[in-house]
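Notes to accompany the following structure.
With one protein chain withheld, the remaining protein chains of the complex are depicted in position.
Read from first to last, the chains carry the letters A, B and C; within each, the first residue is number 1.
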Amino acid sequence: MSERPVVCARAGDLALLMGTDRRWQIVRLEPGQTVHTHRGVLAHDDLIGRPWGSRVVSHTGYRFLLLRPSLHDLILRLKRTTQIVYPKEAGYILLKMNIGPGSRVVEAGTGSGGLTAVLAHAVRPDGRVYSYEVRPEMQQLARRNLERLGLADVVEFKERDIAQGFDEVGVEAVFLDLPTPWEYLEQAHAALVNGGYLGSILPTANQVTRLLEALDSPRWGLVEVEEILLRPYKAVAARFRPEDRMVAHTGFLIFARALVGDGAPEEELQPAEEVEEGGEEEEL
Amino acid sequence: MSERPVVCARAGDLALLMGTDRRWQIVRLEPGQTVHTHRGVLAHDDLIGRPWGSRVVSHTGYRFLLLRPSLHDLILRLKRTTQIVYPKEAGYILLKMNIGPGSRVVEAGTGSGGLTAVLAHAVRPDGRVYSYEVRPEMQQLARRNLERLGLADVVEFKERDIAQGFDEVGVEAVFLDLPTPWEYLEQAHAALVNGGYLGSILPTANQVTRLLEALDSPRWGLVEVEEILLRPYKAVAARFRPEDRMVAHTGFLIFARALVGDGAPEEELQPAEEVEEGGEEEEL
Amino acid sequence: MSERPVVCARAGDLALLMGTDRRWQIVRLEPGQTVHTHRGVLAHDDLIGRPWGSRVVSHTGYRFLLLRPSLHDLILRLKRTTQIVYPKEAGYILLKMNIGPGSRVVEAGTGSGGLTAVLAHAVRPDGRVYSYEVRPEMQQLARRNLERLGLADVVEFKERDIAQGFDEVGVEAVFLDLPTPWEYLEQAHAALVNGGYLGSILPTANQVTRLLEALDSPRWGLVEVEEILLRPYKAVAARFRPEDRMVAHTGFLIFARALVGDGAPEEELQPAEEVEEGGEEEEL
Partner (left out) sequence: MSERPVVCARAGDLALLMGTDRRWQIVRLEPGQTVHTHRGVLAHDDLIGRPWGSRVVSHTGYRFLLLRPSLHDLILRLKRTTQIVYPKEAGYILLKMNIGPGSRVVEAGTGSGGLTAVLAHAVRPDGRVYSYEVRPEMQQLARRNLERLGLADVVEFKERDIAQGFDEVGVEAVFLDLPTPWEYLEQAHAALVNGGYLGSILPTANQVTRLLEALDSPRWGLVEVEEILLRPYKAVAARFRPEDRMVAHTGFLIFARALVGDGAPEEELQPAEEVEEGGEEEEL
């Protein structure tokens, strides 16, 4: 065990400081700087060169853990002016829409770049995220966020009203993170490879029903609506229990697949009422 | 729109056939074969060469969508003899443990290979999954599953009792998917880079409290327990509502970080009782 | 302890037989009869005269607990042709609508009588439940159900289309358990005492939004929508955990209060967006 290499925090790294009270913050380490926490001050120079996973102490004697932040942590602390897609949804979106290394994905709008970062992280090094946003100041912010995370190189930011359509064709996935996705289904379909994945996240039931109406078309199939709930627990061995309060709602996730051909006359299409959970596992 | 390339199902591809009643199955397309569905028979030769996203019809006239399966779909249908980690948890694990292209991850046990597949898919092309399993027949099955998914090349399968320890040092993440993770914390710590991620999934509260007791040590920090719930909805515009029944429990997720140094005397360590949700977003 | 009176099952009583596998049924004890369970036959004469809480054995040697059924148990096993209001909602409705001994309550429609039974049980002996139903065969069934439960004496069944209005005025609570409650708000308001409670339960979000639109009027106030989820656990000390599956949705509960006067011009009415949870407890 003793011979394993020890990795240390370096100037330029992002560092997470977690107090024993679980309050935390993220800083970029720069020689000569200081970080002001809720429990005293630490000098960056005392952090640079320290092994990740060390305990460090502020000038008031309060103890912090020095950790390399995960993408999960970084997204929760992204500078933002909009609601972000939370990690609990972002991770599920990746699997559900089959996004991984090499994927080509269109996203609109960019917003503060939270989901953009997750997508960019997942498609590296050969994939590509095309991220559309009509508000220049938003895209500016997102671009800066992605640059700080070192993920900007796989993202193409496009400041554009997507009513005009996307530049790309044949992408595997289009995610519409905007309030009126039903207005852009035509454009999304045009960008998607046949059989490709559409995704969206919407806060209200009213928006979901409008999107479901628009997706009730021979051009779309396998429409699903799901919600992801994250229930945190008190991590105390002698008093294990759910936390008193939780985030109860972020949004409804909607997924669909782009179909080809005219499909059937609509009356033949059976509504998705009687969802059967798929049968048995099988030798693929 | 018309000029976009159309991608078609080819011999050797895995194909998902989704009935209008939402029952589905996955087959590998092979010339001359037939697939027997719950609603009639289809010839593979009628599927090979068809565009993905097409509607196809069985000999009884029942309609199916022909879709390329996502990793999500494939995992749910993996041939298995053990409980698998579900996509709702697997996606979250990726983000929480910072796993992406290039990551080196240790997993034990392999089980049927469901999580192995998600990890392998995420770390490609340059990362590596080291997957330990003591039961030869399980690892055999997992190996075959991963080969069929085309993901075996980034996985090193090791048939081994991990009580002896892992071969690797300095990996970013260790995931313990076995019933008694508290017995292997020493080994996990030895494999992890300092500050690295430990994860586990356990079905019962009793197991969680035992693991929390074992993690209550200066060698581990930032211990968290969380549960992910997936609530499915009826995707019908005129009658939008949650499904009547849902999977209510798969497991509790436990995460921790490997620390360095002796830490403080234990009485100084404040329990994780008063979890504060991190304050404001920040310019990183 | 030994001197306490022992209460025994008598002819005419309803009895719950719970197998050790948790399968259960309810029978009315009648001399000379037999009950056929999923695990053998028992003679009623062997049950009559046995203390409640005894263990009894079928002819195949399978053990059952002999218990007096609770109202909760009875409602779950009510003969029914419609969806019933579940106990998890029914108990909450009582508290939320302030229904207790002596209350006068209007209900429409009667349905199979599940909620009628809970209301009748709660308002005894001096209260009254007025239960409206337009389908004669439904009311017939409900009446028989209530008689069997010994609760019919506080219920007035009315076979009537409530579009014509209710006979009662000044009741404390009106519960609309029918698919289009927004059509009967006028009638409900006319029956309620000023300040009285309106309640409804609806399965779909579409119905809820229609009802909310109709309740957005100076005649109604304090509109609330809530959902009650019941999560069952495995009651095993060594493997305590949530059950694998659960009932995920029965309905949305909607509550409102009947107001008097014209109210304010609508633009003054602030939407219920920013719900503050009430402040501190107080000396009443």
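By definition in this document, a contact is a pair of C-beta atoms (placed from the backbone, for glycine too) under 8 Å apart; a residue touches a chain by one contact, two chains touch by 3 or more.
Model, not experiment: these values are computed from the prediction.
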Could you list, sorted by label, every displayed chain in contact with the chain left out? A, B, C
Who touches the missing chain here, C:A11, C:L65 or C:V134? C:L65
Absent-chain contact - pick from C:G32, C:P136 or C:G261: C:G261
Touching the hidden chain, out of C:V118, C:M138 or C:I162, is C:V118
Sites on chain A contacted by the missing partner chain, in the whole complex: 203-206, 231-232, 238-250
Just checking the interface: what residues of chain B touch the absent partner chain? 205-206, 208-209
Residue ranges of chain C at the interface with the undisplayed chain: 1, 3-7, 14, 18, 20-26, 28, 38, 51-55, 63, 65-68, 70-72, 74-80, 87-88, 90-98, 100-102, 118, 121-126, 145, 148-149, 169-170, 189-190, 193-197, 205, 208-210, 212-213, 216, 221-240, 242-243, 252, 254, 257-261, 263-264, 268-276, 278-279, 281-284
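The rule we apply is simple: only the chains that are shown with their structure count from here on.
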Please report how many Å separate the Cα centroid of chain A from that of chain C, as a whole number. 43
Centroid distance [mean C-alpha coordinates] between chain C and chain B, Å: 42
Would you mind pulling out the distance in Å between where the CA atoms of chain A average out and where those of chain B do? 17
Shared-interface residues of chain A (touching two or more other chains) are 205, 208-209
